[in-house]
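Only one protein chain is missing from this complex, and each of the others stays in its spot.
When the chains are written out, they are named A and B in that same order, and each has its own residue count from 1.
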Amino acid sequence: MPTLFPDDTKSIIEALLFVSGEPLSLKVIAETLGRDERDVLYYLKEIKADCEKTGKGFILTEVAEGYSFVTRPEFAPYVEKIAKPRLMALSQAALETLAIIAYRQPVTKSEIDEIRGVKSESSLNTLQERGLIKEAGRRDTAGRPILYVTSKSFLKYLGLRSLEELPKLQETEKIENESK
Amino acid sequence: MPTLFPDDTKSIIEALLFVSGEPLSLKVIAETLGRDERDVLYYLKEIKADCEKTGKGFILTEVAEGYSFVTRPEFAPYVEKIAKPRLMALSQAALETLAIIAYRQPVTKSEIDEIRGVKSESSLNTLQERGLIKEAGRRDTAGRPILYVTSKSFLKYLGLRSLEELPKLQETEKIENESK
Partner (left out) sequence: MNYEVKIPDFEGPLDVLLHLIEKNEIDIYDIPIALITEQYLEYLAGVGELDLELTSEFLLMACTLLSIKVKMLLPKHKKAEEDEIEEDPRQALVEKLLEYKQYKEKAAEFKNMETAQSIAFWREVDEVKLLSEFPAANPLGSVSLQDMLKAYCHVLRRAERKKEVISIDREEITIQEKIREIVTALEERPGGVVFYELFSSVRRPDEVVVTFLALLELARRGVVMLRQSGLFADIIVFLRIEEGERTSANFVS
C-alpha cells in the first residue's frame, strides 16, 4: 500500500492540513494527492500518532467535515492571548448610544442623534461590531430608517435575563441622585 | 536556562506559531509565555531543527521581524490546489514603485513619479490595496504631500526578515547622501 516516497506523501498531507483553515475531508486529500483514500487514511493515522508521541503544540482531530490540526486544548490559556481579539473600553458616546437603544428600542439612528444632540454613526458601528446591538427591520416612515435593538449578548453581559429586568427610569434617577 | 517543563514550553511555542496567521516576534512569544527572549530563541531553534529533521510538511521561517510556519516550498504543487488562490504577481510598474518606496522611504508620490518619469498613481493604489505599503503622515512642505513607507506585509511578501535585508543598492554613495 505505501508507495514510492512514503515519507513525502505523509509530509504533503501534513502540509495540506497545515495550510487549510478548514477541516479537509479524506476525499479532498486523496484527490489532491491522486491517491487512494485508504492510503491517505493510513498516513493520517501516522500523523495523528506522531503528534501525540512527540508532544507537539497541535494535534490532529477528526470532525464531521474531515481532518484538521488544532492546538492542544491544554495550551488554550496561551493560545488565547494571541488569538483573542483585544477590545478597547467603550467610549462615553458609545455607552450613551447603547443606553438609548436599550431603553427606547426599537429606535432609529436619527432618533438617537436627536436625543444625544450629536451624530451617533460611529458609536452605532462600534456597538454593532461588538454584537451588542443589531438591526431589526425598518420603520415604515419616509426613508425607511433602520431600527436598532439590543442583542442577546447585551443582556448576557449585563447579567440580565430579559429586557424587563432593566431598571426602570425612576430607579435610574435615584441612582443618578445618589451618585451626586 | 530551560526550566520546569521544557517540553511544554516548546510545544506551547509551536501552538502559538500554529494559530497565528502572521509572523510572531520573539518579543510577543516571550511576553505570552512570560519567559526570557533568550529561552524562546533556544526553543525556536529546536523547533526549526525538528521540522527539518523529521521532514515535516511545514518549516519554520524567520520573516517580517518574526517567526512563522510555512509549507515546505517543494510541496507547492499540491498545496496550491487547496490553498486560497494567490493574488496575481505584481506588475513591472508596481514593482518599480515598490522598490523606490522600499529604498527611499518615507517618500512622496511626486518623488516616485520623478524617478520613474511616469505617473505612479495606479501602482500606489495597487500596493496600498494589497497592504504592501502604507501612508505615514505628510511631508511638511507645500501641499503637505502624503508620505509612503513599506509595511510588515511587504517584508512577508518578499520573504525578508527586516528592511536591513533588502539587497544593497550599487550607488552606495548616492544612498548615503539621501539618507542624510
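Here, contacts are C-beta pairs under 8 Å (C-beta built on N, C-alpha and C of every residue); 3 or more make two chains touch, one makes a residue touch a chain.
What you are looking at is a predicted structure, and each value in this text was computed from that prediction instead of being measured.
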Legend entry - Hidden-chain contact residue, picked from the options B:L90, B:A136 or B:V149: B:L90
Legend entry - Option from B:C51, B:V79 or B:L124 whose C-beta touches the chain left out: B:V79
Legend entry - Candidates B:S11, B:T71 or B:S151 - the one touching the absent chain: B:T71
Inset, instruction - Extract the touching residues of chain A with respect to the undisplayed chain. - result: 15, 18-22, 76, 79-80, 83-90, 92, 95-96, 98-100, 102-103, 114-117, 130-132, 139-141, 153-154, 157-160, 167, 171-173, 175-176, 179
Legend entry - Residues belonging to chain B that touch the chain removed from view: 18-21, 61, 68-71, 73-74, 76, 79-80, 83-84, 86, 89-90, 92-93, 95-96, 98-100, 102-103, 115-119, 156-160, 167, 169-171, 174
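The rule is short, and it goes like this: only the chains that are shown with their structure count from here on.
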Inset, instruction - Averaging only over C-alpha atoms, locate the centres of chain A and chain B and give their separation in whole Å. - result: 27
Inset, instruction - Could you please specify the touching residues of chain A with respect to chain B in the complex? - result: 7-8, 10-20, 24, 28, 32-33, 50, 54-58, 69, 71-72, 75, 78-79, 81-83
